[in-house]
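Missing here: one protein chain of the complex. Every other protein chain is in place.
Chains: A and B, in written order; residue numbering restarts at 1 for each.
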Amino acid sequence: MENMEIILKAKSLSRHFGGLAAVDDVSFEVTRLGVTSIIGPNGAGKSTLFNLLSGTFMADSGLVELECKNITRMSPEERLSCGMARSFQITNLFFDLSVINNLRIASQALEPSSHLFLPLSKSAIAIDRANELLEEFELLECCDQLAGALSHGQQRRLEIAVTLATRPKLLLLDEPTQGMSQADTQDTAELIKYLGSKITVLLIEHDVDLVMDLSKTVIVMAQGKKLAEGIPGEVRANPLVQTAYFGEELA
Amino acid sequence: MHNPQVKAIRLIEILLLVSAIVLFLVGSILGDTFFLRLATESLIFGGLAMSVDLLLGIVGLLSLGQALYFGFGAYLSALILKEVSPSFFLAIGIVTLSSIVLGWAASFVALRSKGVYFALITFGLAQVAAKVVYNTRSLGASDGMMGVPILQIWTPIGSVDAGQPGVFFVITLLTIGALYGVLKYFLTTPMGSIWHAIRSNEDRLAYIGYKSKGPKQVAFILAAVVAAVSGALYPMLRGFVSPELMFFSVSGNAVVTVVLGGVGTLIGPILGSVLLTSFKSIIGTWTVHHHIVIGLIFVAVVISAPKGIAGLLATYFRKTHSRKGEE
Partner (left out) sequence: MLESLQYIYAPQMVNGLSIGVAVVLMALGLTIIFGLLDVINMSHGEFYAAGAFISVSLMAIGVSFWLCLILVPLILVPIGFGMERLLIQKVFHYKDRHILTLLLTFGVAMILEDGYKIIWGANPIKPSAPISGASELLGVMFPNYRLFLMGFGVLIIFSVWALIYKTQLGAIVRASAYDKDMSSSLGIPVMRVYALTFAFGVALAGLAGVLLAPIYSVFPTMGRDFILMAFSVVIVGGLGSIKGAVIAGILLTQLQSISSLFISPVWSDPLVFTVMVLVLMFKPTGLYGGMKNA
């Protein structure tokens, strides 16, 4: 059932800020479908890595390939059209707009650009997709509320829904359970598992147990470098990984 | 379920339309010149205010130099009417086309920045243009250009004399109304939604598939056209143009009327312009220092009612709606 085809490849990615190497010669591969997770102690460079993958920053050196296409120098919107979408750790919605409008604008890219100048009703694909997402993410009852007025859990769901609007092949989720209650975290975990059965999910998370439960592959980072990569059991038992985490706890 | 802001906008639209009709009828019967001309002028500046609001209230860019396009439209219109042909449609047409080019060119300078820097660049562009015009002999330098002929405008019901205050009031109402209609149309398109999204959270836009530069450019050019076409009407009303039309006070006043009427509503700025123009003319009969009063009102509005009159109305509708809900 597991697909061994590689969808995302990172080769020797590096990025410096000032004198500091936030990401230092990191290489890994993500295979299709399922959940691949990136974990590591604070300051490991996970977020920077994500930013390099999604086009928020440009890498100083190295390569990013999406389905064998070189996307290293592409802007975020170009990456989106290649099928990669990302969500944000700090909820990054259009807070002044309603939930349905957030979803509709996020789905607009499914329409040809000429539709931008035609009345809204002509963008039926986007409208349908938005309604679909409303149902799928249980946001129907708040569809007309401003995104800024939602509860934290609802906002995080909307954040993921917005990211999925264009039906990407690869979904980058940046700490999706950040600040969530236990119950919400469980629900989100179910959601991520379900998503992993349909598309490829690349996840940054702090909740190690959650990650071990969900993922087919785990990548561990520390101090900008890749420490380990493999199936959850392997990684958990890896002495280097244990030192990185326990070392942090003792310190 | 009725959106209180939509209600507020609708109310202002009806209010303005009804007052316009009443003014036209009463004014025409009584042979009034003063009030009709005043109303026409307030509509012309209302058009300029709409262009400011498109950028500020919809896209989120504060332009402190829309007077540049307004003055451009005015001067170009005056030149065409004087030197080429006293044709309303020719003037409007040429102004529309050339302002598209001007807006497009200016966007490359202005849109390199946002926020404060954008405000300062647009401010600077207008200052520089005003200075250039002020010192250009062939455009009349500080005196401007006079002697713009009175137009005979073709309409489906026969040629009308723009010299008649009532007639030109209606022409202006229709023109500004058409501009309003165009802008409202854009707001019903996905492009309009993207503009709102830019105002709300520009950084996220790329991640849902759109570069913000293109939509901003469209809005910028559209705003230039709206300001220029409004400006083109000015010499038709007053018979002259002068560099004062490009001065900062014109841009500044436009911003004041936008905030006063209700930022982001498009009709609010027109209401604001009507109120401000009437106010200036009333206060102007007592003292020449109306700027201080306007400034005071403006500061008060920014602090206590930053969403302007439309905002106050919307709040009122929201309150009565929730009160009704409790019954």
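Basically, a residue touches a chain if its C-beta (ideal position, glycine included) is under 8 Å from a C-beta of that chain, and two chains touch if they have at least 3 such contacts.
Just so it is clear, the structure is predicted and the values come from calculations on it, not from any experiment.
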item	value
Displayed partners of the chain not shown (whole complex)	B
Residue of B:P86, B:G124 or B:G239 in touch with the missing chain, whole complex considered	B:G124
Candidate in contact with the missing chain, chosen from B:I14, B:A178 or B:L296	B:L296
Touch with the omitted chain, as defined above, among B:N3, B:S98 or B:S113	B:S113
Absent-chain interface as seen on subunit B, which is shown	56, 62, 109, 112-113, 115-117, 119-121, 123-125, 127-128, 131-132, 135, 248, 252, 255-256, 259, 289, 291-292, 294-296, 298-299, 302-303, 306
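We take it that only the chains that are shown with their structure count from here on.
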item	value
Subunit A and subunit B, separation of their C-alpha mean positions in angstrom	44
List of subunit B residues in touch with subunit A within their complex	1, 185-186, 188-191, 193-194, 196-197, 199-201, 203-211
Complex contact set, residues of subunit A against subunit B	54-55, 75-77, 80-81, 85-86, 88, 92-97, 101, 104-106, 108-109, 111, 115-120, 123, 126, 144, 162-163, 165-166
